[in-house]
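Okay, handing you the structure first.
Complex shown without one protein chain; remaining protein chains in place.
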Amino acid sequence: MTHIVLLVQCLGLNLSAPLSWPTWVLVICSMLKRRESRRAVDYRLVALLQLLSTGLLAAQMEGLLASGLQLITVILALSGLLAHELGGVVSWAALLRRSLQLLLAALPLALVLFLFVPRVAPLWSTDLGPRGGAVSGLSPEMDPLSIGQLARSDAPAARVTLDEEERLNSNSYWRVLVHEQFDGRSWRHEDPPFPPRSGRGGPLSAGPSQWWRVEPSAIRMVPWDGAAQPVSTDQWISSEGELLMASSPRRPRSYRLQQGLSSVGWQQQQPQPRDRALPLPPDHLPRLQALGRTWRDQPKDVDRLAAAEAWFRSQPFRYSLAPGAFVDLDAFLFDQQVGFCGHYAGALAALMRAADVPSRVVSGYQGGRLVRPLGGSPYLDLRQSDAHAWVEVWLTGQGWKRVDPTRWAGSGQPSDPSIDAVVSAQAGPVPWWRWLQLQWWGLDLAWTRWWLGFDQATQAAWLQALFGEQLRWAGLVAVVLAAIAVGVGLMLSRGGWPGFHRDPLQRSLRLLKRFGVKAMPGESFPALCRRAGGLRPELALEFQAMAEAQQQLDHALLGRRQRQYQRKLWRQSRARLMVSASRSGRSARS
Amino acid sequence: MDPLVDAALQQLMSSVAQVLLGKGEEVRLALCCLLAGGHLLIEDRPGMGKSTLAEALARGSALDFKRVSFTSDLLPADLTGINVFDARTAEFRFQPGPLFSQVLLADEINRASARTQSALLEAMAVGRVSVDGTSHLLPQPFFVIATQNSMDQVGTSPLPEAQLDRFLMRISLGFPSRDAERALLAEGALDVSMLGACIDPVGLQEWQRRCQQQHCSEKLIGYALDLVVASRRGAHGLSPRASQGLIAAAKAWSLLQGRDHVRIDDVQSVFPAVAEHRLDAGVPGGAEQPLSQVLLRSVDALP
Partner (left out) sequence: MPSPEFCLGLRTLYIIPSRFGMVWLATAALLLLVAIQTSSNSTFLIAFLLLGLMFLAMFLTHDNLQGIKLRCGESSPGFAAEPIHYLLVLDSPTPRQRLQLRFQGQLPHQLDHLEAGETRVVLSWTPGQRGWQVPPRLLLDCVAPLGLFICWTRWQPPKPQLIWPARRRGPVQDSSPHRLRDGLDEWNDLRPLRPGERQALVDWAGVAKGRPLQVKLFRDPGDAERMLSPSAGLPWDEALEHLAERIWQLHHRGERYGLKLRGRTLAPASGIRHRDACLALLALA
C-alpha cells in the first residue's frame, strides 16, 4: 500500500535529476526488503526506508498534490511501524488513528524546530535538479517562427499571484529572455555568467510580494515584471534584466519576488558595443539597412524611434500567426508585410540598429488570464500561447525602454493589447476539466504561497518582526516552546492512548464509575448494570436498557441499520443517565 | 413472552418445573443439556427427584425412556444387549439392551465396574453400539442422565477424569427450598405420569439444530477462551472438548433465553455446570469454594 503511493510519486520524477535515481533505488530496495521481511527489525527498516524515500521525493516534488501524497506516505509508513509493534492485532482504522495521533503528537516539536532552527544556505553548490526532460517554452534562439508555434500551444507556462490583487493586470509584460545577438536571420541569446554568491540576493524590504510557479522549461531564465527583486539566494538578476534561477529549469519551480524600494539597476545599464552592432555585409538586407540609415539624419534617438513608428503605421502591415515562409526580413518588411510579434520585434530591432540606436529583442509573456478560484486568491494564468516578443531601445537619458511594434501593425486591430493571445482570445466558455484544473492551480498556488514561501529570507524576516532587536532571546524562546511542544505531544500521545474510547462498553463503564459503581472481578456488564440498578432503583430500567443495547452491539449479528438503531438506543439511555449523574453530583456537592 | 422460544419449549420447561417444585434453574440446565446434545450427570443423594427429572423430560418430549440401576455385577452385555443363539434357526439373534432408548437414566453409575461404565460412555460418545463385531445404531435423540452419589464411596468405582469429560454438565438437585417444600407438602407436585408430551422428537431435533446456529461474537469466543486458558493454569485444565461443550451449552442457554445470539452472561450461567466436574476431578466439595466460581472471578468479563 505504502509502496504503491511511493511508486506513483516516483513515476512523476524526472530521471535526469541526480536525486531521482537514489530515490528509485530506495523505493525498490524497501519493496524487496518488505518481501523478505520476517523479523521486527526488518519491518522497522522498511518503514524507515519508506520515510527516507518520502523525504527525497519531497525534495524533488513540491506541489500540492505531491505534498499530499507525501503526507499519506508518512502516515502509512508510521502505521507500518506501529503495526508490527502491536502484533498485527489491531484493525486498519485503529492503526491509522493511532499513527495519526502519534504524528500529531510529534508535530508541535517538529514545527518549533521548523520555525526556529536557522536555515543555512546550501553547504556546497551542487545542482541536484534534473538536466533533461520534455519541456516547452521560450528558446534562447529567437527564430521568428518559434514563437509562432508556441502561440498555438495551449500548454501552461506560469502562474503568478500578488499580495495586492488590483495590481494583477493581464496587460503586463513579463520578461524572460533578452536576445542581443543578431546574425541577419535570427536573434540569439547569450547566457550571462554566474555571478559570485555574494552578489546574489537583494536587500530585504517589506514591499509586496509576488509568488510564481513556473512549469519546466529549457532555460534558467524565469518570468518577472522587471521591477521586483528576488528574495532567495538561489536567484539573481543579470545586467540585461533577466531573472535567473540556479536550480534546474527542468522541473516546476516556485519563487517569491518582492517589490524593492530602490529601482533595479538593469534599466540604466549602459549599452554594450554589441547592442549597437549590426554585423552585416552591406549587400545583406539592403533595403532594411537603407531604410534604417535614412533615419540617422534625425539628431535625437527619440525622433528616430518616432520615425520608425510612423513608417510602420504608414505601411499596410497585417497580423497573422500563419504568414507563410519568408526569404528574409527584407521580404517581410517590404514585400509580404504579414507576420506576428516575432517578425515585428526582430525587424524593428534590426532597423533601430541600422539607425544607430542600441536595441535588442526581449521575449517573454504578455497577457494571460485572471482566474478567481473558489479556494485561494486570484491569480494570473500564463499559457505558452501568451508568449510574446518586443523590443528594447536605449534612449539617452531614459535608459532601456520597451517598445512593442506589434501594436503598430494592422490598422484593422488598433491597439489590441493581447493580440498574440489568439487561443485565449478565441476560447469561449471554459470546459469543465479546464475549470477544475484552474481551481486546482489556485489551491496549488495558495499552497506555494504559504508553504514554499517560507524560506531563509522569510524566516529571517519573521524572526526579526517577532523579536526585533532582542534576537538573542529567540534561542531561549525556541527552547521553551520546544519543551511546551514536547509536553503537548506527550499529552496527545498518552492522554489519547487508553482514554480515547469509541467503544460503548468503555464509555458506559466510565459513566457507571460516576455513579460510584465499579465492576467486581469477573462481573459481566449486564450483571454490573443490575447491581447499579439495585443501588439506584429509580434508574434500574435505564441501566437495563443501556446494558441491553450494549450487549446487542457487542454480541448480536446485526445489519448496518440495526447496528445504527441499537447505537442510537445506547446513546439515548447513556445521555439520560449522564443527566441524572450530573444532577446527583451537583446535589451531593451542595 | 419471547417470540423466539417456541411456546412448546416454554411449556415443556414450565411443566417439568411443576413436577420438580422449586428447581426451575436445574430444570433449565437439564433442558439446556438436552438441547445442546450433551449428556447429564446428576450428583446427589437418593430421593432428590433425579429419576423424576429424567422421566419428566422424556415424557414431556415424547421420548422413549428406560432406567437401569447400575450394580456391581452389571455387565456391559446387560446394557448393550447380546446375540442370543436361536436353536430353531441355528443363528445368533441380536437382543437389544436398555441402551436402545432415547432417554436413559443410568442410576448410581459409580456402583458398576469400570468396564460397564466405559461401555456406556463409549455408546454415549459415538452413538453406536458394537456387539460381537456388528455395530448397531442408537436411536436419536439419545440423552443419558447418569446419577452418582459421591458421599457413598464404599465399594464404588468413581468415574475417571477422562470419562467425566464425556458428560456435558454435572448438576446437583439438592434439597428443595422451604417454600418449595411447603408447597410440596400442602398441595403436592404434579405427578410425573400425568405429564403430557409438549413437543415431539422431530421438533426437539429441530431445536437442537437451531441451537447450533446461535451466533457467537468474537468477543464472546475470546471470553470463553480466556476462561479455558485460565483453567489450564491449575491442576486439571479444561479440555478442548470441554471448551466446545461450554460454547454449545451457552448457545442452548441463550436459545432458552429467547435470544438469537450468545452473551457472556450465558457463558457464566452454564460455566459452573459445565466445568466444575472437570476441574475437581469428580470429587465435589473438595475446595472451600467451587473452582469454577474462582475462575469466573479471575477472568475479566468486560472485554
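Brief remarks follow.
Order as written gives the chain letters A and B; numbering starts at 1 within each chain.
Criterion: contacts are C-beta pairs under 8 Å (C-beta built on N, C-alpha and C of every residue); 3 or more make two chains touch, one makes a residue touch a chain.
Not measured: the values here are computed from a predicted model.
Check A:Arg44, A:Arg185, A:Arg318 or A:Arg531 against the missing chain and you find that the one touching it is A:Arg44. Taking the complete complex into account, A:Leu82 is the one of A:Leu82, A:Ile237 or A:Met352 that touches the chain left out. Considering the whole complex, the residue from A:Glu180, A:Glu215 or A:Asp234 that touches the absent chain is A:Asp234.
Only one of A:Leu11, A:Ala93 or A:Val120 touches the absent chain when the whole complex is considered: A:Val120. On the side of subunit B, touch with the chain left out of the figure occurs at residues 72-73, 75, 77-78, 82-85, 92, 113-116, 233, 235, 300. Annotation for subunit A: contacts to the undisplayed chain at residues 19, 40-41, 44-45, 48, 51-52, 54-56, 58-60, 62, 67, 70, 74, 78, 81-82, 85-87, 89, 102-103, 105-111, 113-114, 117, 119-120, 122-123, 126, 128, 232, 234, 247, 451-452, 454-456, 485-486, 489-490, 493-494, 498.
We take it that only the chains that are shown with their structure count from here on.
Mean C-alpha position of subunit A lies 77 Å from that of subunit B. Put simply, subunit A touches subunit B in their complex at residues 505, 509, 519-528, 551, 554-557. Those residues of subunit B whose C-beta lies close enough to touch subunit A in the complex are 215-217, 219-220, 259-265, 268, 296-303.
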